[in-house]
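== subunit A ==
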Amino acid sequence: MHITLTHYLLVSAALFSFGVFAVISKRNAIIVLMGIELILNSANINFLAFSRFGNLNMEGQMAAIFVIILAAAEAAIALAIVLNIFKRFNTVNVDEVSTLKD
Partner candidate 1 sequence: MHSLLTLSLAILLLPLFSFVLLIFFGKKFYEKSGHVGTAILGIDFLLTFYVAIQKLTDTTNEVFSYSFTWVDFHSTIPLKLDLGIMLDNVGAVMLMVVLLVSFLVHLFSLGYMKGDVRYSKYYAYLGIFTFSMLGIVLTNNFFLMYMFWELVGLSSYLLIGHWYEKKSAADAGKKAFITNRVGDFGFFIGIMILWFNYSSLSFDHIYSSIAHGILPFGSSGWLTAAGIFIFCGAVGKSAQFPLHVWLPDAMEGPTPVSALIHAATMVAAGVYLVVRTFPMLTADALMIIAYIGAVTAFISATIAIAQYDIKKILAYSTISQLGYMVMGLGVGSYSAGFMHLVTHAAFKAGLFLASGSIIHAMHHALHHVNDHHTDAQDIRFMGGLRKKMPITFWTMIVFTLAISGVPLTSGFLSKDAILAGTLAYNHFTGQTLIPLIGFFVAGLTAFYMFRMIFIVFFGEHHDAHRLEHVHESPRTMTIPLITFAAVSFFAFYSFNPFSAGDGWFFQKTAVPESVVPQAVRAASAEAFGEELHHQHYLAMGLSLTMAALGILTAMLFYYWKKFSADKVVAAVPRLFTFLNNKWYFDELYQKTAVNGTIGIAKLLAWFDAKIIDGIVNGAAWLTRLVAVISGKFDHIVVDGIVNFTAYFTGFFGLVFRRIQTGKVQTYIIFALVGAMVLFYVYR
Partner candidate 2 sequence: MEIKFLHIGILTWITFLPVLGMIVVLLLPKEQKQAIRWTSLAFTILQVILAVVIFQNFDRTLAGINSKEGMQFVEQYRWIDIKSTSWIGRIAIDYFVGIDGISVPMVLLTALISCIAVISSFSIEKSIKGYFALLLLLDTGMMGVFVALDFFLFYVFWEIMLLPMYFLIGVWGGPRREYAAIKFFIYTLLGSVLMLLAMLALYFSVTIKDGNEVIHTFNMLAMMNPENFVHGSLLEGVGTSWRYVAYIALFIGFAIKVPAFPFHTWLPDAHVEAPTAISVILAGVLLKMGTYGLMRIAFPIFPDAAIHYLYPLAFIGFINIIYGAYCAMAQKDFKKLIAYSSVSHMGIVLLGMAAMNTQGMMGAMFQMFNHGTITAMLFLIVGVIYDRAHTRGLDDFGGLMNKMPKYSGIMMIAFFAALGLPGLSGFISEAFSFLGAFQTFKWLTIASAFGIILTAAYMLWTLQRVFLGTLPEKWNNLTDINGREMAMLVPLAVIVIILGIYPSPVLDLMNSSANALVDFVKNSAGIAMLGQ
């Protein structure tokens, strides 16, 4: 079977949907974070796919590496935030952390 751009995009879209689903529906902050990672990786797949099929040399890969670094940094910060949330509210349930409303 010949793998075309569409296949990549489908995989990416599925990954994105899972990620979004996780972010929206899960109560646990850790899982929400993992959802974000999925979203980022779906974007990475897109970058690489367009790079491969769009004759864009290595620019897609460059962007992907950039995103990976960014994701790592983001994960570190986000985990730190989650830790702090846990310390403050004694929970990682995002529903209970609604002080933004006030």
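If you want to know what made the cut, all candidates are chains of the complex that A comes from, given by their letters.
Note that in this section a contact is a pair of C-beta atoms (placed from the backbone, for glycine too) under 8 Å apart; a residue touches a chain by one contact, two chains touch by 3 or more; residues count from 1.
Source: prediction; values computed, not measured.
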For subunit A in this complex, identify the touching candidate from 1 or 2.
1
In their complex, what parts of subunit A are in touch with candidate 1?
20, 23-25, 32, 94-95, 98-102
